[in-house]
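Only one protein chain is missing from this complex, and each of the others stays in its spot.
Our next item is chain A:
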Amino acid sequence: MSELTLLLIRLAFLAALWFFVIAAVGVIRTDLFGPRTAPAVARKPAKVAKPPSRAKKGDPRQLIVTGGPLQGTIINLTETPITIGRANDATLVLSDDYASSRHARLFPQDGQWIVEDLGSTNGTYLERSKVTRPTPVPLGVPIRIGKTVIELRK
C-alpha cells in the first residue's frame, strides 16, 4: 500500500466524517425551518382540498407560551383542539396552583381559533377581559391562565 493511497484514504475518511456531521445539521435545519423545497402540500395536491381556509397567510400556526414557568414552549397548531390545564392528558400541562385541571380549550372554527373556559376556578383572561363564553383569539393577543401567558403567532 503506497503512501499516497493511504493519504487519500485518510483524507477521504475525514471528509466522510465531516459530511456526516453536515448531513446531521441538515436534518436539524429541516426541523427548524421546514424543507427547502415547497412543503408537502404543494407536492400532494389531493390533500389541499380539505381545509381551504388553513393555507391562508394570516392564520396562526403556533401557540407560544410567553410567560410563566413553561415560558418558551411552542405548540404547533393543527386541526386538533388544544386543552390547557393541570390534568396529565392536557396538551399543555401546567403546574400552577391557580390553574384548574381542565382549565381552558382552544379550537379552530371557520379559520379562526376560539378560546373557551372550561369552568375553571380562577378564570381565563383574553387581554384584560375575562372569558365567559367562547371568544375568537386574534394573533398576538395574550391569554392569561394563572401565572401562564400564551399567544397565537404566525
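Rule of thumb we're sticking to: a contact is a pair of C-beta atoms (placed from the backbone, for glycine too) under 8 Å apart; a residue touches a chain by one contact, two chains touch by 3 or more; residues count from 1.
Just so we're on the same page, contacts and distances are computed from a predicted model.
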item	value
Listed names "Putative branched-subunit amino acid permease", "ABC transporter ATP-binding protein", "Phosphate-specific transport system accessory protein PhoU" or "Cell division protein FtsW", matching UniProt entry of the absent chain	"Cell division protein FtsW"
Touch residues of chain A, complete complex, unshown partner	1, 5-7, 9-14, 16-18, 20-21, 23-25, 27-28, 30-31, 33-35, 39-41, 44, 47-48, 50, 54-55, 61-62, 69-70, 72-82, 88-89, 91-93, 95, 101-102, 109, 114, 116, 118-119, 134
